[in-house]
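Only one structure is covered here, and it is reproduced in the block below.
Every protein chain of the complex appears in place save one, which is left out.
The letters A, B and C name the chains in turn, as written, and every chain counts its residues from 1.
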Amino acid sequence: MTQRGETQSKAKSTDDSAAPGFSQPGANDVSGVQDDWVAQTLKTSPAISITTDILPSDSAMGIEAPPLPTEQLLEMYRGALTIRLMEESLLAAAEEGKIGGAMHTAIGHEANAIGAAFALRPGDYITCTYRGHHHGLAWGMDPGRAIAEVMGRADGFAKGKGGSMHFVSPEHGLMGANGIVGAQAPHAAGLALASWLRGEDRVAITFFGDGAFYQGVMHETFNIAAKWKLPLIFYCENNRYSEMTPIWRTSSIDDIYLFPRSYGMASMQIDGNDVEVVHAAVSQAAARARAGEGPTFIEGITYRLAGHMAGDLETYRPQAEIEMQKAYEPLTVLRQKLRARGVEETQIAAINEEVDESMDEAVAFAEGSPWPDPAEAYRDVYT
Amino acid sequence: MTQRGETQSKAKSTDDSAAPGFSQPGANDVSGVQDDWVAQTLKTSPAISITTDILPSDSAMGIEAPPLPTEQLLEMYRGALTIRLMEESLLAAAEEGKIGGAMHTAIGHEANAIGAAFALRPGDYITCTYRGHHHGLAWGMDPGRAIAEVMGRADGFAKGKGGSMHFVSPEHGLMGANGIVGAQAPHAAGLALASWLRGEDRVAITFFGDGAFYQGVMHETFNIAAKWKLPLIFYCENNRYSEMTPIWRTSSIDDIYLFPRSYGMASMQIDGNDVEVVHAAVSQAAARARAGEGPTFIEGITYRLAGHMAGDLETYRPQAEIEMQKAYEPLTVLRQKLRARGVEETQIAAINEEVDESMDEAVAFAEGSPWPDPAEAYRDVYT
Amino acid sequence: MRRTTYIQAINEALREEMRRDENVFLIGEDVGHYGGLFRVTRNLLDEFGEKRVLDTPISEQAFVGMALGAAMVGMRPIVELMYMDFTLVAADQIFNQIAKYAYMTGGLLNIPLVIRGQQGGGKRYGSQHSQSVESLYAHFPGIKVVAPATPYDAKGLLKSVIRDDNPVAFLEHKMLYFTRGDAPPPDEEHLIPIGKAEVKREGSDLTIATFSYCLLQALEGAATLHEKYGIDCEIVDLRTIEPLDTETIWESVAKTGRLLAVHESYAMCGIGAELVARAYEEVPHLLRAPARRVGMAPVSIPVSRALEEEVLPWKEEIIATVLEMERE
Partner (left out) sequence: MRRTTYIQAINEALREEMRRDENVFLIGEDVGHYGGLFRVTRNLLDEFGEKRVLDTPISEQAFVGMALGAAMVGMRPIVELMYMDFTLVAADQIFNQIAKYAYMTGGLLNIPLVIRGQQGGGKRYGSQHSQSVESLYAHFPGIKVVAPATPYDAKGLLKSVIRDDNPVAFLEHKMLYFTRGDAPPPDEEHLIPIGKAEVKREGSDLTIATFSYCLLQALEGAATLHEKYGIDCEIVDLRTIEPLDTETIWESVAKTGRLLAVHESYAMCGIGAELVARAYEEVPHLLRAPARRVGMAPVSIPVSRALEEEVLPWKEEIIATVLEMERE
């Protein structure tokens, strides 16, 4: 049984001593890896693949990422760490058999959600995938109720009906995670349409994976959104795997971010592990959307440090690849940034402790939450 | 009631005297048209739109179209005229109430089918759309049985079960027209896959319209075909309308033929009204496919001279647009070519007469064909 | 009373509801500038403009999914599927998304959305343009299903459907489009509740439960049965398929003791089988003869007139089945 805080990514998240230094020379040298998986995986985006290549990571293609105030970075750190610790708690709970079904954690993806959430406004809309816990928390959902939902308890925001794959919280703008790859993209386009029809300045953002890119519904949605200049942001979290299949094995498209330009859409490829870069890109996209200039496509290069879903044995990628990526994962990058700004270790440690404690409380809340009344099973089919 | 040979395109097809001269100066001047429909329609492909712009039409982008032997051109003329006259007969029959359902004719599209059919080999595969009569005849189907099928008679190749929208003749390589926009593209990819798995050198070609381009399944098929380097030709008959909606109204893509390059696919835009150009393009694509170089995308610019389907009142496009296009329609272009090669008018007239007569026979055959036995309704659900 | 066609009745309902509530908008292929392939949305663009009558590309998955997104925040999209057969193209959005959204979100969201379009055989459109989908829609919980047979019902029900806070499939029939019937005055508030069947013919011998174009076929069949055989059928027009108004049907069966369900979707796992099963669950004691159903034969609807007539579960088959049942 795995101890809490010790996920498949092995490094305890509140302590990055196990990870190599932030810009350690040779870190993007993959020659030490026994097989060619890493090299082939990186082939998808040879020019600018991951933080490795685009360091220092405060800029991305066409993006000026001005430094955010340290206070905000600290908030972002708190947010990202909350996500990480919740995911680790959930993995542990899953191993104990407390969670069924398919649970996909976002360990390693945190910056995509946090950077975007801080760039958007209350009233904006978001849809995402089954890998959506990070979006839920980044947009303000309570971790206790989130865990309760994953565990199928009565205090879950959907009374335990939706579970891990269907995070939703309209009051926070989160209009639904989705279990069907690609299905949530047109929903965001519809939300953007509603905003446009009503003459509001709300923006919609939809998150999806690199694998989702090959679903037909994406193409349809790209075309309509571009044609109608909908206030919409397509955010692709490219972790270069689609379940157990590396993207290069099934994709004929070398650079995902170039593809949407065929629709006349603005698009960019960014370091999705750097909250400041993500924040800058999403801010720019949102400004375009609010100005009536239509949708923007953002490809955030990222990596999932844990398995595709709880229970994944990860036979399809070498440990060395995961180890290499740990140097560039969001929390490591964030801590490095904070230190570079002169934030004291004690301050970081204090946040770590606070988040750790509040996560304990959240877990306790969820585990203490009752099972829903069986009669609840028959409600909500219709309003 | 419309007389036979006098379709909605008004010009009798065996006589092009009504059409403006082949390269009449100012023919592509659309200023005379009352509204902006034509200009907006042409906007989709401003660079090289239709024969108007790319005349003399013996070349297309990246395509050397060597002149075909006159004998072959004469055969192509016979083929194209057979299609035209069959379509006109069918429209007349539809007006008389002899045909139900949705019947889409290919008047104006003939060259796309004829050019392609002459470029491919027996054993190659084809799938197409509900607008598939021209492919059927070009690939060798008997007009009498084809008309019988459209009329739902027992001698139809599918015993009257498939009708106009489901032309099929495996012995000729035609594996099926389809009533669902876009659905036939993966079928061709599957046929190409079969050829590849079996180590054969058969090529598959799939025809679809400009409107089909926005169906998700097309995107999915493009990606897989390109990734697996399938021996496949994607042929888009771009007539710039999707039913009653001009393509510019719903498309965010300016040049369809550029789009597939994102998948690493070879692609070209050609004059789809010129059999020699089509022949050259498809030959080139087929050679690539047989050499294991993967799929090619061809955008054939064309125009439908009749309504979207029998009964279409064509309120959505101005008569002037149709008139203008008559100068560049396949039969006119073909006759012009034949004359330029020194073919005598009498020889053309002889073909006209022969085809006319054989079409009379075909119609008579079809109308004389019995209704299928009602018991037939229950057969063929399973083999 | 004013007379109108079925198409006109729907067009009027759309117009009135769009005037009444600016959250209502139309989306689909050719619905705007052309006014719909079957002219059901004719002239609505003129009055409401391009923003409320949206012409889409041929991208059913996307525009159905977009309607869902818009409905999440209280817009009331009306999606036209040009042929209801295209339900299958957008099936994920319809059955995995729209139907489930309220439930999966534990009621945090509700989806006021209409999917409408024409279906059915009789015009030789063949396998992919003639299917009836009411049983398919009814199989999945979470979408109501309405299929009116008369212009009067069509108008009154469509207005209710647009105002309903749940997703509803509103199924028209291509054979009904040019039928004429009474119409309520255009400016009068005329609503027919969802989930209410109506007896369209009184009779004492046997209950036919049906809807949509089959209702007209059943009425014709009943006339023949009366004239030729002296059999008096009571005909219940379900109008709504989900939720089923079994109460009205059972009331009729209490009188007749016999139930025949008739519909044009496939018989196999169809709404007719459902009615038979419910009858034996809920009112077995009322049945004096085995309850029966008639639906589309298990074939893909051929084009040929001779074959299509053979497989459609229309008048002849209704009469034959009633005669069989009367012998039992």
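Following the convention adopted for this analysis, a contact is a pair of C-beta atoms (placed from the backbone, for glycine too) under 8 Å apart; a residue touches a chain by one contact, two chains touch by 3 or more.
No experiment lies behind these values; they were computed from the predicted model shown.
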Which displayed chains the hidden chain touches across the whole complex: A, B, C
Residue touching the undisplayed chain, where the options are C:H33, C:H139 or C:K255: C:H139
Touching residue (missing chain; options B:P67, B:P122 or B:P170): B:P170
Which of B:F118, B:W139, B:F157 or B:F259 contacts the chain that the document leaves out: B:F157
Residue in contact with the excluded chain [from C:L14, C:M104 or C:I235]: C:M104
Missing-partner contacts on subunit A, residue numbers: 99-102, 152-153, 156, 159-166, 178-182, 211-212, 214-216, 242-245, 249-251, 315-316, 371-372, 374, 376-378, 381
Residues from subunit C at the interface with the omitted partner, ascending: 85-86, 88-89, 91-92, 94-96, 99-100, 103-104, 126-128, 135-136, 138-142, 242, 265-274, 276-277, 280-281, 284, 290-293, 298-300, 302, 328
Contacts of subunit B with the absent chain, listed as residue ranges: 125, 127, 156-162, 166, 168-170, 175-176, 178-180, 183, 185-194, 197-198, 204, 216-217, 220-221, 223-224, 227, 379-383
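The rule is short, and it goes like this: only the chains that are shown with their structure count from here on.
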Geometric centre distance via CA averages, subunit B-subunit A, whole Å: 47
Length of the line joining the C-alpha centres of subunit B and subunit C, rounded to whole Å: 37
Euclidean distance of C-alpha centroids - subunit A vs subunit C, Å: 43
Two or more partner chains touched - positions in subunit C: 56-57, 59, 61-62
Junction residues of subunit B, two or more chains touched: 214-216, 250-251
